[in-house]
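With one protein chain held back, the other chains of the complex are shown just where they sit.
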Amino acid sequence: MSEATATTAPSANEPKRAPEYEERSRSNEVLSDILNGNFVISILAVLFALVIGAILIAVTNEDVQTASGYFFAAPGDTLGAIWNAVSGAYGALFQGSIYNFRRDGFLDGIKPLTDTLTFATPLIAAALGIGIAFRVGLFNIGGRGQMLIAAACAGWVGFSFELPWGVHLALALLAGVVGGALWGGLVGLLKARTGAHEVILTIMLNYVAFYLISWMLRTPGLLQAPGSVNPKSPAMLETAVMPEILGPKYNLHLGFLLVIAATIFAWWLLNRSSLGFTFRAVGENPNAARVAGINVKNTYVYAMLISGGLVGLAGVMQVLGTVTTGFSAGIDAGIGFDAITVALLGRSKPWGIFAAGVLFGAFKAGGFAMQAAEGIPIDIVTVVQSLIVLFIAAPPLIRAVFFLPKQGVRRRTVPSVSKEVTAK
Amino acid sequence: SNGDSTEAASDFLPCIVSDAGGFDDKSFNQSSYEGMAEAADELGVEMKEVESDTEDDYAPNISSLVDQGCNLIATIGFALAEATSAAAEENPDVKFIMLDDGSIDAENVKPIIYDTAQAAFLAGYAAADYSKTGVVGTFGGMQFPTVTIFMDGFADGVAYYNEAKGKDVKVVGWDVEGQTGSFTGGFEANDTAKQLATTLIGQDADVLLPVGGPIFLSAIEAIADSGKEVAMIGVDADLYETADSGQELFLTSILKQMKSGVYDVVLAAGNDEFDATPYVGTLDNDGVGIAPFHDFEGKVSDTLQGELDDIKAGIIDGSIEVVSPSSPVAK
Amino acid sequence: MKLELRGITKRFGSLVANDDIDLTIEPGEIHCLLGENGAGKSTLMNVLYGLYQAEEGEVLLDDVVQRFAGPGDAMRAGIGMVHQHFMLIPVFSVAENVMLGHEETGFGGRLNLDAARAKVREISARFGFHVDPDALVGDLPVGVQQRVEIIKALSRDAKVLVFDEPTAVLTPQETDELMTIMRQLKSEGTSIVFITHKLREVREVADRITVIRLGKVVGEASPTASNSELAALMVGRSVELTVQKEPAQPGPAGLIVRNLDVIDHLGLKVVNNVSFDVRAGEILAIAGVQGNGQTELTEAILGLQPRVTGEISLNGTSLTGLSVRKILNAGVGFVPEDRTEDGLVGQFTIAENLMLDRSDRPPFVKNGNLQLGFLAEFAQEKKDEFDIRCESIYSRAGQLSGGNQQKVVLARELSRDLKLFVASQPTRGIDVGSIEFVHKRMVATRDAGIPVVVVSTELDEVVALADRIAVMYRGSIVGIVPGNTPRDVLGLMMAGEVPSGVAA
Partner (left out) sequence: MTTTTAPESISASLESATIKSWKAPIAYAIFTLIAILLFVVNGRDGVSRFRLSNEADVIQLAPIDNPTRLTCILLVVLLIAITVYATWLSSRAKRVPLWLTILFAVAFMWAFLTWAAAGETIPITGLLLGTVALSAPLIFGSLGGVISERVGVVNVAIEGQLLAGAFLSAFVASVTGNPWAGLVAAMVAGVLVSFMLAVFSIRYIVDQVIVGVVLNVLVAGLTSFLYSTVLTSNTPLFNSPPRFPRISIPILSEIPILGPVLFRQTVIIYIMYIAVFVVWWGLFRTKWGLRLRAVGEHPQAADTVGIRVNPTRFWNVAIAGAIAGFGGAYFTLGSVGGFTKEMTAGAGFIALAAVIFGRWDPIRATLAALLFGFATNLQNVLGAIGSGVPSEFLLMLPYVVTIFAVAGLVGYVRGPAASGKPYIKA
């Protein structure tokens, strides 16, 4: 994270004329970022969000409400009820996402952690796509549509062709990624050709994709399972299903390795490749990029193709990894939208997104246990997640809340999604 | 049947998973939940419930319940079929109730399905008989078989009426032949649903059959706003009894007795009498049916009830065939 | 009104922009502030105007200490300011811009636009401006926009007026008009602070001169001081003010432009039937008031304009209709007019900016991979060669001062294998020290046998650099004249007049 460079002039009298500045490398900046408290701030932000979640859990808990009715008679009851409610909830969250102490043995107990990674898998893939679009200055709200189209393409290949092991999976994967890429690329193309705003296009295409897939799913001969009247596809053939990488005991599938590869790819693309260089240039200053010979319009198309492809990868994970028994029009499972939050939390940087995706995966995995064990609506997880993003983005707030010392003026660069090329 | 239930029930934990509609969908999730809650009460045991939001949630929700020690899990809606099937295979000692899907054939899964077309047929006949404008309308939430089966039966009932009486009552909002019609695109009582109902009323329909959870609420609003005399037909439960408002509008309701269906199975399981034979609700076993006319008693023709009884008998004995492409099949 | 600044210190983070500055402006005097780029002149004025809050020090008006929470307070106290960067809203009309902040309103907050129009007309009449109150500011030429800024400042009857580099975008004639207005205001008792980099203007109009360097007052100078004395005081060393160059050794024609038309998005011919040649080893300067088609002409050469007709060829190969990338690869170097908008990516590091227009080919890219090691060496080398003052080659380009930003652009463009060099306003807004450097590099480029096109609105620069001068007016070339053409002739040509004896 080399974004915040504090201007340190060695001598106050000679603000700009002192050429002998110390050379600072990028790794030094990452280090100084952590030392300057970014890491601490992140932890505290998560903590603060959890505290607010706890308050919500406590005030809506029936036992707490009953006990608080006679609070002054027996305050211990209320406090006890609060403790029970909150510890029960977060305990279940932990047990559902990291380690379940109620299971015998480490191998069983650790299963929740693998579930966390399983849920993180499509989130990370989609968020990488959205993050890359952010870096080019494009706001891709079309994750849902891109995932649906990708899922349909991958699913169709996955259930209709009998192909050898390996080939089948690869082909289904390819079909899905290409499908997502084209659906995303369509946005890029329309934006480049007609100047239409990508926010409108992606929102509208979400609905178009949803209804298109819904129709295909209930039309015999297209995606509907033969012999069934339900709007649902057949199950994937064995040869197209992502193998479980830790054995049948765990749900973690090959997709997770693919997502690691995708993260490395995205990192390479953005930081080490020529195309990524043009992406970032267009994202930061499309005018200068244009003057420097970069074809801005084509860049939008490429960016949306890649963005759609990565989001499509998430759709593929859904049909070939998570729900392999046939999909319906809800297969995107809201991941297209959650991924926006993940991309923002990860500051549109590949490894940041990876980390944020794992965190959100943990919340998702833990949320089920929390609901089942304590009857707490899973929506609380959404609340906590969104608060985390808000708080991490506003370090001064966290400093104020936790009475940390103020920092010098630092300006944070954020993915700019509002810049456009001036029409000439 | 309550006598020896106590010790069997002591460690009996019935649980229920909704589909994306949630337990307040004024439809099958809610009815099933109420059925289980009543049974749990009766048995004197706790129960657990979890709601699903998305397709991703079904399998994890079921396995979380297994983790919680549930020994009977009701899964609601065809969307949960695969997840249920997989969980049932993995956990042979946990019993499952699979509502609205008959595709699972396993020792520990009891499918509960309903041939609602039969009841809807009666309602269609009644609507056609009642209609003064000669137009009746229907619309649905989304084009799912559990929805269109009502619309098919309804339209067939109208057609049967036309044939029997030599009339020409028209159905707007659903075309059985082409399987196309009016849908709101979701199961929310929103403005789209209201406008759809308004449009049907604008087509002169004076009986409306809204199919899909709470969208009948939108129809009530639309009728109120239209200022016309329009009757409604409820689905699932007798809405004259359960709706918070607009009771006076219900000509009748098409009953799909999910509450009692789930109740019976939970109670049986609590008493160690679980069996996996599929239950198909029909007119014959009163799993489906139509509600009394209540306030409309005096407004329908005197002969209607008699005719309906005859038709019901005809359907039961097979002389009248009611088939919908969406009719459920149990394996 | 007498204005006094006492002990003003203003910091931006760890950078001290103003360091304990004292300044007194007597009633009815024109006080010039001189200093290099980044010396802290604008900052000081912004403190005075209430836009910035100083860490230390106080502002006194007629010996009364003032507390300005914002510009509103300063304006109420009688301070007006014409800002270095236009503080006009392009989508508003002139009248709306002028009334903004002290609107007259009717029922329900309804704007009284008529009153504002009347005010604009009244002030226009008083100072001989021709400004249409209903014109959209964004549609006006910069010279007129500058007048709108002045009208804005005058419409509030300011007793102290600050002019921060108002002449940067004016023609010589317009500059002269402004001087007249300043003298007129002075005679009415208004105190004026005048900031400019053009020493000629300073000596012409100033009553007193204060020189600021590195945030500190380094001395006062009298208006009779010579240019080189003032420059030395500003920079802290002696500066060469004239460009040392040998006579040109022109070779064959490199760039040939024939019958070039450029049509803008409104369908106006902003470049109209322009033809000229530039020979290898000569500098052709394109002079003219801003907004007469120079920008579009250079952009057309670079392939940046969408609607172009005519022929452009370089060393015999046609450039017309090629993409920007192809034109750059054909060996055209380009310094755009607006370096922050078009020349640099502010969020990128200096190193990244140095490879900006070679982001698809060796040596910076091999097989789609960035060659970061090579880039680092290259950037370090250029940083030293071009004397780019920065923390490191990984500093953000946006954090550099204007002069250093310009050096980054020059370093990038001049380190390519050039067949043609096109520079638009290469020294706009940069200090004398940097100007000296930029001019030297441009002459060196010419001497390397490369055709050079320089667009400049500064006559000083045009005269200093050019071997030949083409003057543009309303999209057409009024005439192409030798480099030693007298300034007054050029001035007339810039106003569209073709003196006899000049080939049109």
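Letters A, B and C name the chains as they come in the text, with residue numbers starting at 1 for each one.
Here, contacts are C-beta pairs under 8 Å (C-beta built on N, C-alpha and C of every residue); 3 or more make two chains touch, one makes a residue touch a chain.
Here the structure is a predicted model, which means the values were calculated and not measured.
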If the hidden chain were put back, which of A:L79, A:I98, A:L212 or A:V401 would touch it?
-> A:L212
Any idea which of A:G276, A:G336, A:G352 or A:P377 touches the chain not displayed?
-> A:P377
Residue, one of A:A45, A:V86, A:A126 or A:I141, that touches the chain absent here | A:I141
Per the whole complex, from B:P214, B:G287 or B:P328 the residue touching the absent chain is B:P214
At which residues does subunit A meet the chain that is not included here?
-> 56, 60, 139, 141, 190, 193-197, 199-201, 203-205, 207-208, 211-212, 214-215, 219, 337-338, 340-341, 344, 377, 379-383, 385-387, 389-390, 393-394, 396-397, 411-412, 414-418, 420, 423
Residues on subunit B that touch the omitted chain in the whole complex?
-> 22, 24, 51, 137, 139, 143, 172-173, 175, 178, 180-183, 185-186, 188-196, 198-200, 202-203, 214, 217-218, 221, 225, 227, 244-245
Residues on subunit C facing the left-out chain by the touch rule are 10, 12, 46, 49, 51-52, 70-73, 75-76, 81, 83, 86-92, 96, 99-103, 105, 108-111, 130, 135, 140-141, 143-144, 152, 261, 263, 265-270, 272, 289, 291-292, 307, 474-475, 489, 492, 495-500
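Basically, only the chains that are shown with their structure count from here on.
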Mind checking the centre-to-centre distance between subunit A and subunit B? Centres are C-alpha means, answer in whole Å.
-> 38
Chain-centre distance (mean CA atoms) for subunit A and subunit C, in whole Å, is 45
Where on subunit A is subunit B touching in the complex?
-> 96, 100, 102, 115, 119, 211, 214, 218, 228-232, 235, 318, 322-323, 325-328, 330-335, 364-365, 368-369, 371-373, 375, 377-378
Which residues of subunit A touch subunit C in their complex?
-> 2, 5-9, 12-17, 19, 21-26, 271-275, 277-278, 280-281, 284-285, 287-295, 408-409, 413, 423-424
Subunit A touches which residues of subunit C in the complex?
-> 12-17, 19, 38, 214-216, 265, 299, 302, 304-306, 323-325, 327-329, 334, 336, 341-348, 352, 355-357, 359-360, 365, 368-370, 372, 389-392, 394-396, 399, 401
